[in-house]
Structures are given as structure tokens and as C-alpha cells.
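One chain of protein is taken out of this complex; the other chains stay put.
Moving on, here comes chain A:
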Amino acid sequence: MATTTTYSSSEVVYVPRAGTLYDTLELILDRGMVIDVFVRVSLVGIEILKIDARIVVASVDTYLKFAEACNRLDLEATSRSTTVPEMFGGAAAKSVGKRKVRKTIESVGDKLRDVVGGSEEGDEEPEDRQPEEEEPEARPRRRGAKAQSAEGRRRREGER
């Protein structure tokens, strides 16, 4: 499985580019100054959504990255490269549903699965989701949807 990832080891990507949270999200949510007097007023909803936001926001950025990668391929790679166009060609050309996109992404590399795996039900932005929607029932369902792709990951997490 000699897949060449879009972010190959020789390529160093500098972010943030405008409109990207991919590599700064955890800093925005977890670092920065805190003033206790203010915190108490504010953060209830954010604490609840923090984990979800991470998954969802990062997923969108992942999609954007792959879209960008695809767009770049059209320009330069049609004749030259072998693996990458094959990887994207079928799925991208047909503009298929998320499941296929996800499959494509999975073939790219395990490291992205963590981010994308949770996207099946959470791929839209949490724009209008109230924290109240985070009912206990919703959790197992989402986990279920993730399960196919999550086994290896859980295994790894178990070691941490």
C-alpha cells in the first residue's frame, strides 16, 4: 500500500491560511487567556460542544483540503503521477455521496480517519444545533456509525 498522501513527508504545510482552523482549533479552544470572572458567565454550551466542534470543524477543513488537492491534480497530474489520480479520480469525478468520499479518504491514510470518521452524521456545521440536542441517546448512535472505521483507532487509544 504505497499511497502517497497529499501531505507527503517532504511537504510542510503552513497554516493558518485564511479560513482554516485545521491546526489551530485546539489552541483557540484550550489555550489563550482565561479570566475567571468572565468564564463563569459564559462557557457552559461551549464545554459541551467542544468535542463535537473539534470533530466537525476539523472535518470541514479536511474536506476543503482534499478539494484543494483534487483541484490541483487537475492542473498538473493527469499524465504524470500514477497513484494520486487513481486514488481520487473515480470518486471525485462522479461527485458522489459522503460515504464514497469517506472511502476515498480512508484509502489515503489512517491518520485522517480520526478526523473524518465522526463525520457521517456530523458533517454539517453545528450551526443550529442546540446543546440540548446532545441527548444521551444521540451518543451511542453516533458511535455506532463510527464503529466500522474506529476499531483500529480505539485500539491505539487504549494504549495511550
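List of remarks:
The working rule: contacts are C-beta pairs under 8 Å (C-beta built on N, C-alpha and C of every residue); 3 or more make two chains touch, one makes a residue touch a chain; residues count from 1.
Basically, contacts and distances are computed from a predicted model.
The complex includes a chain that is not drawn, and of the options "Gas vesicle protein", "Protein SCO1/2", "Heterotetrameric sarcosine oxidase delta subunit" or "Molybdopterin cofactor-binding domain-containing protein" the UniProt name matching it is "Gas vesicle protein".
Think of the hidden chain as still there; on chain A it touches residues 1-5, 7-10, 12-16, 18-19, 21, 23-35, 37-39, 41-46, 49-50, 53, 56-57, 60, 109-112, 114-115, 125-127, 129, 131, 152-153, 155-156, 159.
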